[in-house]
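Of the protein chains in this complex, all but one are displayed in their positions.
The first chain written gets the first letter, and so on, giving A and B; residue counts start at 1 in each chain.
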Amino acid sequence: MKMTKAKRVRLIYNIVTFALVIGAFIILQSMIANKTISRSLKGQLVPICCWIVMAVSLNLVIGISGELSLGHAGFMSVGAYTGAVVSGALLNIWDIQDTTLRLVIAIAAGGILAGIVGALIGIPVLRLRGDYLAIVTLAFGEIIRSLVNVLYIGAGDGKLHFSFLNKELPEGVTMLVDGAKGAVKIKPISTFAAGFILILITLVVVLNLVNSRAGRAIKACRDNRIAAESMGVNVTKYKMMAFVTAAVLAGMAGALYGLNSSTVVPTQFTFNQSINVLVFVVLGGLGNVLGSIVSATLLTVLPEVLRAFADYRMLVYAVVLILVMIFTNNPTIRAFVNRLISPFRKKDSVGGEAR
Amino acid sequence: MIFLDNLINGLSLGSIYAIIALGYTMVYGIAKMLNFAHGDVIMIGAYIAFCGLQYWGLPPVVAILVAMAVCTLLGVTIEGLAYRPLRQAASLAVLITAIGMSYLLQNIALMIWGANPKSFPRTFINNSILRLGGLSMSSATVFTILTNIVVMVVLNLFISHTKLGKAMRCVSEDRGAAELMGIKVNRTISATFAIGSALAAIAGVLLCSSYPILQPTTGSMPGIKAFTAAVFGGIGSIPGAMLGGVLLGVIEIFGKAYISTELGDALVFAVLIVVLLVKPTGLLGKPVREKV
Partner (left out) sequence: MSQQKRRSGTKMVTLPSHSIVPERDVNEIPVLETRHLGIEFGGLKAVDDFNLTIGKTEIAGLIGPNGAGKTTVFNLITKVYEPTTGATLINGHDLSGKSITQASKLGIARTFQNIRLFDNMTVEENVRIGLHNQIKYDMFSGMLRLPRYWIQENRQHDKALELLHIFDMEKLADERAGSLPYGVQRRLEIVRALATNPKLLLLDEPAAGMNPRETEELMENIAKIRDQFQIAILLIEHDMNLVMGVCEGICVLNFGRVIAKGTADEIQANPVVIEAYLGKKKEGQA
């Protein structure tokens, strides 16, 4: 492949991203082997992986595709529930003891179902623009939460039993999903290695997508919808592609997250959780995948490390959201910042960010 | 009778939505932004009124006026500090800022008043039961509906007959042209936020009079639903906010009564989605053409 300056910058950016993730994994694994890792950090490893995948996938929607989705936690909840049910069914019905196999199938199923839900939501929603799209994705997130709140699933007699609104399951079934109590009696089978592999998959998918024909089409729709249409780009198709890909990844992260604990409750995946992920994305930089990874990690670890900070976490997040937006979008402030840093920059180069 | 009961409850809830929706619709019409924090201004208004009644021993009317004053100030401050610097920015940036502001207000409330729900005191608004034929209803219901009607009439007169009202209409039609005509756009937008926030305080008191549990998240759900109502009626249209709010309230109460209590919220959002798909400009909204 012929190398231009832009491509070289992009290649370096991708290498750094992958190197960072793989390096961190190796260091943490050796710490686990040496038992030098703190107990609280060890417990955080899988959730960190999940939040990284959530942040990177939401960045695909917000940063690359330019649509504000406020229902990302909804897809995570679909994945978490699906993962819990599939894993429970595999254990209780088909008696599959191999945890790795169960985990892989559960994560795949979580991704697929979240993708289907994403497609169903995307078809109507992506016709809308801007603020409307944001509010409708929020609405869908809340609808998903309301629905799982009245969902009952049990495993028994070699099959799954479903009931909705009222708990009407046969006697003696093993409850997998119990309405407002959520998904119960989950056997935790998630591993850090699985989380690491999921991050790698996410990075390969997202980074390769961004630097391809489809990715350029997605970015073109973001920058100027009418111009993209006039160039023969099918805007709905590419918006949909970004949205569904992100939903699949969020579903997989959700399955991993759900299978990391013994219960999953609907209130874990509220609008607040979507905002959390939004903060990761905004703080890491819209369209900047590496930034999402770093901010998701730091913002998950910090509250644990700094207990005092934990109380004010949401307050600080709110202020951060506002300040980052004002600083990056106000022309006067931006010009001022550019003047400050311009002596340190050789030339206005093509950004290494994936945007 | 049960049907009538539900209808009146629906109208009452819808009236609250309508008053909140006014704040959304006016701001959207004039500043072309979705003020996500509007629902939380309601919550702050309710807390201020609560403090006035509970701690400061103010008479109810004064407490409400204080709440309105604080909210007005709050609305103008939010606009000036957070939204004005982003006047030319992409809608994505403005929306994220508004979400941040919503969070900020909730967390400030959490720090001041704590997470424990407060029970909103009884006032003249909700301390009696009215009987009408075989119907009995809380006075809050009647008050809410009446307030809604008064607000609508006054606001319509204001928009069509005062100088500021006309300026608002100009800015909403074409900000650039309004500026060239000597209208102070920033001041007009501030005034819009002031009016919307004062109405939010009223809505907060009415909301807590009917549903007397007050906590930092009290405003978010009604806020989102009221936005739904504004979209339903046609965002930017004041009669639309009224119609959308009332209809949505009725739909919600009937949905909860006849379909399922748990799925009431889901039903409201389903309405939003259907409306946006079938008629994205809402019931009374004007179609907008993108200039190419």
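Rule of thumb we're sticking to: a residue touches a chain if its C-beta (ideal position, glycine included) is under 8 Å from a C-beta of that chain, and two chains touch if they have at least 3 such contacts.
Source: prediction; values computed, not measured.
Engineer: Among A:A108, A:L165 or A:A214, single out the residue that touches the unshown chain.
Structural biologist: Once the missing chain is taken into account, the touching residue is A:A214.
Engineer: Write down which of A:L101, A:M231, A:L323 or A:V337 is the residue touching the left-out chain.
Structural biologist: Of these options, the touching residue for the absent chain is A:M231.
Engineer: Consider the whole complex, including the chain that is not shown, and state which of A:I37, A:I116, A:V184 or A:V205 touches that chain.
Structural biologist: Touches the omitted chain: A:V205.
Engineer: Go through subunit A and note every residue touching the omitted chain.
Structural biologist: 1-2, 4-6, 204-205, 208-209, 212-217, 219-220, 222-224, 226-235, 241, 348, 350-351, 355
Following the convention adopted for this analysis, only the chains that are shown with their structure count from here on.
Engineer: Just how far, in Å, is the C-alpha centre of subunit B from the one of subunit A?
Structural biologist: Centre separation, subunit A to subunit B: 32 Å.
Engineer: Under the touch definition given earlier, write down the residues of subunit B that touch subunit A in their complex.
Structural biologist: 33-34, 82, 85-86, 88-97, 99-104, 106-108, 110-111, 220, 224, 227-228, 231, 260, 262-263, 265-266, 269-270, 272-273, 276-277, 280, 290, 292
Engineer: Mind pulling up the subunit A residues that touch subunit B in the complex?
Structural biologist: Residue list for subunit A touching subunit B: 62, 66, 68, 70, 124-125, 127-128, 130-132, 134-136, 138-140, 142-143, 146-147, 149-150, 165, 226, 271, 275, 278, 282, 312, 314-315, 317-322, 325-326, 328-333.
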